[in-house]
Each structure stands twice: as structure tokens, then as C-alpha cells.
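One structure follows; several queries about it will come next.
All protein chains of the complex are present and in place, except for one that has been dropped.
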Amino acid sequence: MADASWIAHLLWLLPVLPLAAAAGVTVSPPSRRRRAAAATIGAQAVAFLIASALFLVVLKSSGGGDEIVRQTFNFTWFNFGSSSLELGLLLDPLNAPMLVMVTFVGLLICIYSVAYMSNDANFVRFFAFLSLFSAAMLGLLVANNLLLLFICWELVGLASYLLIGFWAHKPSAVAAAKKAFITTRIGDLGFFLGMIWLYAEAGTLQFYAGGAGILEQSTLTQLAAGITIGGMALATAISLLLFCGAAGKSGQFPFHVWLPDAMEGPTPVSALIHAATMVAAGVFLVARVFPLFAATAGPDLVSTALTTVTWIGAFTAVFAAAIAVAQTDIKRILAYSTVSQLGFMMLALGVGGVAAAIVHLIAHAFFKALLFLGAGSVIHGCGDEQDIRKMGSVRRFMPITFATYAIGMMALSGFPFFFSGFWSKEEILHVVHGWPQSPVPFYLALAGTALTAFYMTRQMRFVFFGNSRAETAAKPHESPRIMTVPLAVLAAAAVLLGIFATPAWPWFHRFITGGTATVDFGRLFTAGTLGLMFLSILLVGAGVGTAWVVYRRLPGSASAPDPLERRLPRLYRALADRLYIDELYNATLIPLHGAAGRAADGLDRFVWNGMVAALTRIILLLSALSQITDRRLFNQGFDSGCEILRRSGGRVSGAHNRNIQARLVYIGSGMVLLFILFAWI
Amino acid sequence: MNYIEFTVFLLPEIVLLVTALAVIGIDCARRGKAATGAGGTLASASLCAAGILVAALIILIMPQEGRIAGGMLVLDPLTRLFKLVLLAMTLVAVLMLMETRPVRHVGENFAVMLFAAIGMMLVVGTEELLVLFIGLELTGISLYVLVGFARSDIRSAEAALKYFLFGSVSAAFLLFGLSLIYGFSGSTELGEIGVAMQAGGMEPLLAVGLVMTLVGFGFKVAAVPFHLWAPDVYQGAPAPAAALVASASKVAGFFILAKVLLLGFAGAEGGAAWGGFQPGWVPLIGVMAALSMVVGNLAALVQNRVRRLLAYSGIGHAGFMLIALMAATPAALASVLFYVVIYGLTTLGAFGVVTVVLRAREGDRLSDFAGMSRQAPLLSFSMLIFFVSLAGLPPLAGFFGKFYLFTSAMGAQAAPGGQPGMLWLVLLALVMSAISLYYYLLVLKQIFFVEAAEGTPVIRASKTGTWTCSILAAATIVLGCYPGILLGPIRLAVGAAF
Amino acid sequence: MITDAAFIAFAVLGIVTLGATLGAVAMRDPVHCGLALALAFCGVGGFYILLGAEFLGFIQLLVYVGAVAVLIMFVILLTRRPDSGQDTNSRGFWSALAGSGVALGVFAVLAVAISRSPSIQTATPADPEASIAAIGRMLVSSHLLPLKMIGVLLTVALIGGVLGAMQEGGKLER
Partner (left out) sequence: MITLESFLLVSALLFALGLAAVLTRRNAIMILIGIELMLSAANLNFVAFWRFGANPEALTGVLFVLFSIAVAAAEAAVGLALIIMIYRHYRSINPLKFNVLNG
């Protein structure tokens, strides 16, 4: 622990600059487009410079010993009486590279948006939201306090809600925004409960505070020793609650349903928020409070909380990749791919590979932003067409987009040696392989790798190769330079980043966990590493090869069935229907939700009028059954859950619409019952 | 008894009383000249506002502290703070009254509002059952009159009668309960009652007294199952009266409920652990809290009128606050008081916006809010702040209210000898507050995303209305970012009082 | 003062009061109910006198019988129409049953509590004096605040009463 250096005092500027920009842009009239864009980009650029400087500072101070150097900057937010609430900012090797990544990608995407959104009437508002998002995201990263992190976390969610629903004239966008917000809020409930529980137990929410913080040894020991319901350690219970929040934000199964729908937002938003930054916040949270997750673990880093994270991550990685195989919307494929890659990161965290997860997070941020912006460029060029079946041969019209997209695709698929994705995925496979609990997650990860290669190749074939299947006569055209330059920059980053994470020079690994990196090419050739590399190259090759063969001959028109569908029709349909997860929700969770509401309602009723309640419950059961058979309702996702809640609310409120005396009878009987309760206990 | 001291202690209330009488006098004098509404309204409103400000100033600059006549009148930092809060809320209600369509006898309307404020201030500033009862009745009767003030409107009349009937029945229960408590303890002073309760055991008659008293307060704070008046009254009353009922009256109700429970019933908490129930008020409050949260939030989901929605959401919020009351620690008390003030301010603001919409579109159905963001952007933004704060999203004041509320409840669970079993209630509260987000979003969706239908009247807010709502919204934001402004004094004052 | 005479007085008062109350609650014609109410109030005043609070007893007669009951009678006569006050509702029986059940429940709770509370069983009467002079002194000393509050309360009630009952000009909205 070190005191803050002078430059660490600039930490607060990171969130405040974009916030100021957001405030300024909000109050400026819709006609001041140029000024709004300039303010946003300017704030981003300055934030990027500061972040880079901070990164260098961390770099310099971390050279040498095995100690991790953390600079904290704590201050008292306010006092009340004798106690006070502390907040704090933190700079350490975990968040310093994230800061650079977020500001850098954010800057590029802001520039890109100037062109992409140029025809939108609400241009200024868009930039205000972007700034707000950026401020919240940076605040989340620099927080040295779980409460501050949570505040920013919710603000990020709010900004995401506003941006998904940005095109409010589209009902689907409004619905998607609502779905995203409510789904993540369900996860956040766990986060919130875990946080206040932690506060009640530990008395502070500071991460690091000179030995008294929640991530420092004394508190962790106390939390690991405390026992709660069912013999679970307090640390485990709180970790799992916090993981609910992380899973919600990072789209882990079963909270992933919102992320694909979130693609209703403008494409730069998808790139920035739903691929590169916000969704990674869940991963970052788990990495940040990793000591808490590992509090009950031994030296092999296996604890109940971490095991849960491992399994959920592994399952999500394969599951989402499988769904991506059968999607036809260019952005949805990328969205499921994002879910899958986030699963990889969680998997890495679960088996103890914090460094591997963060490396993959950063590498993924670059190439996924690249892919999304590339997809945006394609969509833009093809006249707002998003269905890959209606594209084809775009390679010829959009060479720059094609080249950069190909780089992104290869990075994502894990093409060997020259792409960052290869090395970061390699590192994940490596740590998963060493997990003592079970070999299954490792196999799942391998399957995910192969599937990734498969669906990305399929997408490339459909979009860039073959003949044009467009229904309109208009030829695709290359995007303007302001869009292609960010693409090129991101592509360069996607290639170069890999250097820092090879086993030969595990610089990043050391950077995060402390210690110095040495160059040793010999490590590449140890038996385990070499074998793994060979295996993964084999799988990637298999995935790409299979896809290339299956999609060798593309269907002639947009309405023809997918080649895969012809070969494996049932599997394909299942995948295309997203493995029926939304339907499953409708069939199970939502009636359950309704049942909870009905139970509450029944309680209400039973007190007042048992007979009527029994009758209505039978009717309700029948209606619930008929609803299950009603497939149409299923497709409305969470909305129907809300609907059932609404209806149970209707009955609760219906009990209020009685005449005065009936209500007074309620009051009187309520009092008698309270008294009986009193006498009975 | 020193009459001078007495008068000095009561000076803020006396100022309000004089103001109220002056307003009536001016109104009578003007009536001879067949005055039209607007001028009279402005004069009465400014006079009222001036009176309220003077009273607030007196509270601020005269640091009297102490208690006279056996706790009938108590002046300490906590009561002074809450008197200020009540005055601020009354001021907003007065400004809102200016905004509504003028009714006849507008002077009396303003005056009765001040009488209600006097009642609430006396309720807050007492630790004696007689003054408490008369104060509650003074508040109650003033509010009945206010709710029924739009006499030509059938809804107002019906709401007033319903409010009156529910209120008087609960007052009868309350008085009966108080008589039993007096019989048990031989005193009407809260401190002495607490001593007697700690000395004597729990006996059945005392239990009945406790329950009946809770009925009376349950009515005031609109907790299930004593909440049944709230939806109709919120909907039927003129908006300023409903706002006063929803905010100031609730603040006073929670304040005095907390005081009675923690001071008067100090020896009769009991316990609410699973399998470890002990007779006392804690399990009762627990049951009321759980029911209020569930019934309030579920019923709010289906409301089509914003005022009814606010009523049910208020019932849900009462449930949240009761949870922390169960914890019965000073920290929890501070969190309840903080929360109720925040709740009052935001609800007041929401009613302010509803007032404007009501005036423009003659209704408060969800569809009446459509397209509002285009016509009154500042007002819409304020509504966003209020609702998001009520839903408990950071960084607004409502979030911090919830954070402190739930943390102090959890802290009471964690503390040795504290109340176990709070975890479940907090969990239920969190689930319910997630549900509550949904219905708040329904209204916001209308405001921001839905276009107004052809031919609907344009919403135009007056300067006063816009400013009032904006200031309340700004307060919500500021109190969210710097809760210490309010929480600090509350915790200090609570620390001094308990 | 606890003598046979007192016991007889208690019995008579009890029968009169409760009988009148029952009448006030159960009789069909509201006018009769109002009259029975006045009698019940008289009975309660009698109890006050029996308990040694003569002043309260007279106040009870003055305020309740002389003012409240009379006011109620006036309003009953004002709102007297063929259809008002009749239990015309078809579900009347069940709701009446529910209401009476709850009232009975409350009584049962109270009765059980009264008979089971040790402090009630052991209470012995003192022989206090509630002279008018003492009450008057307290009213202007320790109970000055409630007295003033009652003044304000009555003012509000006056305003409310006048406004509520006053005929509003113009058409009624429905």
C-alpha cells in the first residue's frame, strides 16, 4: 500500500470530465451538434491522456518486487455524529489498463459516432448519453469503495437503458431497453443485498483502507469464519450475492436474455457498451472483489463461490456460442458471441486466473469493438440491412471494412500466433486445464473455442463472400474515412495486444499479480503449453474448416434455408430459437413469478374472504395452464411476467374497491387478528 | 408554569395561527367587494408563505431547548428540525394550492392548511398523550376539511367523507388504546409509560392497548391493513390537500410513531425471530411491514391513475420504513426519519407535477401524461428525478434512504442481542422495490416515449409550478449526492434524544 | 362510597346505558336511534358521577346531550328521505353478519383481556376529589397548551362545519 502520488490525485478527473461534458451537452440546444460532439470527444481525449499517464505511473511503480502497488486516495464523504462514510479512489494494476482501454475505445467510438449518427435528429442527446455513460464507467473503475462502485454500476445501467431505447420510435427498442434494465436490476438486487450485508458485518465498504478494508486480511478472515444459514460461510454467501449482480451485468446464464435484445440500440452503443465496456463490468467486479470470493479457499483457490463462477462461466461460454451458430442478424451473432466470450472470462476468474480474465477482457474489448464497428459499417453501407442472408459479396465494395473485419474475426476465433485473441484464450485454457476440481470446464472451453471459429467463419462467408443477395438494387458503398480510421486503429490494437500475454513473456500476468516478467521462449516449448497450443490450433482449424465446407455453396436467395439447416434441421431450429430459453422462462419462471404474486394475493384474500379466494385460485390456475399453451404470449418475454404480476396486483387492488363498511370490517378483523397473533406467540 | 416561556416556546405556532386568522380576515373583507379568484389567491398565498417563513426563521434563530408541563411541549434539535421540514412541506402545498383552479373561500382554504401545519408541529413536539391526541385530531380535522374543500366536486366530497370515517374510527381505536395504556401505567407521559412498561410485565390488557394504538398510527402512516382510505383520498382530494396528506402528515405520523414506540413502549419490544417470537410490538410491526410492502407494490402495478399509483406506492414505502422501525436502534431511527423526509419531498414533487397535468388535461390517467416531455421539459425531468428516486436508483436521495434503511436493519440483525430475522424482510423489501421500478417506468414511458394524441390540451406550467418542482428535484439530487446535509443533523439530534 | 346504594345505582345505570346503546345501534328509525343515543349519553354521564367525577358528568350532559345529540337529530331530520337509512342491499345480511362478528370479536378480546389482567383484578378504588376549582387551576396551568389547542380545533371545526353545510352556488359536478 502506498500513499497516492501526485498524479493519482488526478483520478477524480477521469469520471468528472465526461460528467461535465454530459452536463454541458444536456443543456445545449439540439442544433449545437458540432459543439456537443467536440465537447464529448474532447473530454474523452483528455481522459485518455490522463489514463495513459496513470498507467505509466503504475507501470513505473510496479517494477521490481513481488508486492502489488496500490495507490488509494480515500476521503470522508460526510460525517454524522461520531461515525462517517468514507469513499475512495483507487489505482492499481487491475484497473490501470482497464482505464486506458475504456478511454481509448470510448474515444474511437465517439469519433465513429459523429459519422454514424450524423442523420439523427437527436444527435446532441446521443452525445450527452455517451458522456454520461463514460463518466459512470470510469467512476466504476476507479472506485475504492463498493458503494461508489454500485452507484456507478447503476448509472451505467441507466445510461445503457437510455441508449438502448434511444430510438424510442421503435417499440422493439423501448421493449428491449426495459427488458435490459429490469433483468439487470434483478441481478442487482443480489448485489445490493450482498453489499448491505457486507456493510452490516464489516462496518465499511472500502476495498483497501490501510488494513481495515473489506479486501484485506483481517476482514476476510472474519468473514470466512462467520457462519450463516445452512452452514455457509458469510464470505461465500456475500460473494454469491455479489455474483448475481455480476452475472446480470455480464449477461451470464440465466441473465443473458437481455444482451441480444440490447442490439436494438445504435451500433456504436452496441460496440461501446454491450461489447467492450459495460458488460465487462461484471467481470471486473468479480476480479476486484476476488479476495472475497477466495476467502474460504485454500492455496489451490477452490471455494464454493469460485466453483459456482466456474460452472456458470463454462456453461455460458458453450451455450451462447451454440446459439450464435444459427442467428441471421449480423449484430445478434456478435451479441451471442459477446455472451460466450464473457463466459470465458468468468470461467477464467472461477479457476483463479484473474490475469487471464483481464487480458482476455481487454483483448476482447478491442476486437469486439472492431467487429461491431465493422458490422455498423456494413449495415451503413448496405442501407441499414442487418440480415446476413441478404448480404453477400460485400468484400468487393467495402475493402477496408472487409480487411479490418477479417482481422477482428481472426482475433475472436483465435487464429494462431499473430492475433491477441489467440494468446488470451490460450492463457484461459491453460488455467482451466490446471483446475483441480473437474476436467469438464476444460472440455467445455475447448468446445466453445471450436464453435466460435465455426460461427465467425459462417458469418464471414455470408456477409463478404458469394454473390449479392440484396433485395434492393442499391450497391453497397464504403463508409467515410471518419468511420474507417477507427476501424484501422482498432484492428492494429487487436493484432498488437497479443504480444503482452504470450507465455514466452507473461508480462501482463506479472503486472497484475506482482513481480517482474522475463522473456523466456523456452516456456513456449514446455510440454503442457505446447500441447495446449497445438490442441487449440487444431480446434480452431476444425471450426473454420467445417464452416468453410458447410457454407461453401451459399444459398442463392435470402429466403432459402441455411445450409446447416438442411443438414441438421432439428438442431438448427433449436439453436435458431435460442435454445428456447425465453420460452423456458415463460413456461417456468414467469408462472412461478405469478404464483408468488398469487400467493401473496391469496394471503390477502384468505384473511378476508377464504371462499372467494379458493375459487379465484382455481380459475387462475386454469388461466395459467392455458397461458402455458399459448405460445404467442411466450414470445413476449419478460413482459408477460410483468403482466401476471400486474394481474395479481389487480386482484390485490380489487380488494380495496369495496364499500366503506366492508373496508372497516377489514380494519377491525385485521386488528383482531393482530391481537390473536399477539396472544398466540 | 411561566407564561412568557410558554409563549416563546410556542412562538412559531402562534405566528402561524395569527397568519391563518389574518388570511381569513382579509378574505372576509374582500368578499364584500365581490373579488374575483386570482387576486385574492395571490394575496392569501403570499401572506401564508410569509407567515411560514417567519415561523421557520423563528425556529432557526431561537435556540430554545427544554421541556415544559411534563413533556407536553418538548423542544430539542430533533423536533426543531422536523418542524422545519413540516413547514417546508406546507409551504410547497401552499404554492401548489395557488396553482390549482381557484375555488370559493380560498382564504379559508389557505388558513386550514396552516391549521393543519400547527397540528402537525404540535404532534411532533410533544411527549404526552393528551397533547398528542388533540394534535392528531387537529391535524385530522383540518385535513378532512381540506380534502373536502372542492365542495362542488363529487369526488372531493366523497373522499372527504371516506377520510373522515376511516380517520374517526381509527381515532376511536387510538383513544381506547391510549386509555388502556393510561390505565396500565397511570401516566400519560411517554417517558413514565416506558418506565412502567419496563417494570411491569406484559399483560393482556396492555397488549390490547398496544394493538389499538398501532391501529391509530397505522391509519396515519397508511400501513396495511389500516391503509384502505389512502387510494380513494389521494384520488379524490384536491391535489394540494392530497400532497399534504401524502407528505407532511406521513412525516409527522412516522415521527410520532417512532417516538411512541421507542420511548413509550421501550419495554415491550418482543422479538421477531423465526421460532423465537416474543410478544411485543416488534412482531406486529413486522407483520404490518411485510403486508404493506406486498400489497402496496403489487396493487400499484395495475393502477391507471397516477394519484392512486402514488397512494399504493406510498403504502409500500411505509412498509419499508416499518422494517427499520423494528430494528429499534438509534441508527435505524435516524434512517427512518431520513427516509420519510426524502419520501415526503419526492412525493410532494410528484404531486406538484400531477397538479399541473390535472389542470391542463383534467385527469391523471397514465395516458394524460403522454407527450409531456415535449411540452414541459423541465417538469418532465423533475418527474423523472422524483420517480427514479422513489424507485431507489442511485445517485438520488431515494437510493441513500433505502441504503441506510436496509443497512441499519441488517446492522440490527448483526448486532449481538439484536433483532434476528430481519434478513428475510430486507430481502422481501428488495424484491418489492424491484417490482416498484416497473410501475414508475410505466409513467415515465408515457411522459418521455409516447406522443400526445391529436387534440389533447398542451401542458403549460406556470413559473411558480415549474420552479417549485425544479427546486424539489434539485433537492432530491443534492440530498442524494450529499446526504450528510440532512442525515448529519438527524443523527446528531437522534443521538442527543436517545 | 362503595355501598349497596352505589351498587344499585351501578346496576340501574348499566341497564339503562347499555339498553339505550343497544337501541341506538339497532333500532330501525334513525330518529329513534338519535333519541336513544341521547339517553345512552346520559347514562355515561351518570357513570362519571358515580365514579366521583361530578363535573365531568355535567359536562357530558351539556356537550353530548345538549349539543352533539341535538346536532345529530337535526341532521337526521335534514337528510330524511324515504330511501336513506334503509338496508336495501341484498347482500345486507352477510355483511351485517361480518360486521357483527368483528364487533363481537373485539368485545371478546377486550373481555378476555380484562378478566385475565392481574392489575385490573387487584385495583382498589381511591377516594379522590375532582373539585371544579382543582380542574380549573390545572386548566390554566399545566394544561394550558391542550386548552389552547382545543380553541384552535374548535375554530377549524367551525370553519369546516360552516363550509361543509353552506350551500354552494352553481351547478354540482357529477
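Order of writing sets the labels: A, B and C. Residues in every chain begin at 1.
Convention: a residue touches a chain if its C-beta (ideal position, glycine included) is under 8 Å from a C-beta of that chain, and two chains touch if they have at least 3 such contacts.
Treat the numbers as computed from the prediction; the structure is a model and nothing was measured.
Under the touch definition stated at the start, the shown chains contacted by the missing one in the entire complex are A, B, C. Among B:Leu73, B:Val169, B:Ala246 or B:Ala290, only B:Val169 touches the chain that is left out of the view.
Contact between chain A and the absent chain runs through residues 653-654, 656-657, 659-661, 664-665, 668. In the full complex, the hidden chain is touched by chain C at residues 2, 6-7, 10, 14, 17-18, 21-22, 24-25, 30, 33-34, 37, 40-41, 44, 47-48, 51-53, 55-56, 59-60, 63-64, 67-68, 71-72, 75-76, 78-79, 81, 83-89, 92, 95-96, 98-100, 102-104, 106-107, 110-111, 114-115, 120-121, 123-126, 128, 130, 134-135, 138-139, 143, 146-147, 150, 153-154, 156-158, 160-165, 167, 172, 174. Listed here are the chain B residues that touch the chain not shown: 129-130, 133-134, 137, 141, 144-145, 148, 151, 154-155, 157-162, 164-165, 168-169, 171-173, 175-176, 178-180, 182-183, 186-188, 231-232, 235-236, 302-305, 308.
The criterion applied here is as follows: only the chains that are shown with their structure count from here on.
The mean-CA centres of chain B and chain C are about 30 angstrom from one another, to the nearest whole unit. With centres taken as mean Cα positions, chain C sits 67 Å from chain A.
Centre-to-centre separation between chain A and chain B, using Cα means, comes to 41 Å. Listed for chain A are residues 664, 671, 675, each touching two or more other chains. Multi-chain contact residues of chain C, defined as those touching 2 or more other chains: 109. Interface of chain A with chain C (complex): residues 661-662, 664-665, 668-669, 671-672, 675.
Contact residues on chain C toward chain A in their complex (touch as defined above): 95, 98-99, 102-103, 105-106, 109.
On the side of chain B, the complex with chain A involves touching residues 162, 165-166, 169-170, 173, 204, 207-208, 210-212, 214-215, 224-226, 228-229, 231, 270, 277-279, 283-284, 287-288, 291, 294-295, 297-303, 312, 334, 388, 393-395, 399, 403, 406-407, 410-411, 413-414, 423, 426-427, 430-431, 434-435, 437-438, 441, 445, 448-449, 482-485, 487-488, 490-492, 495.
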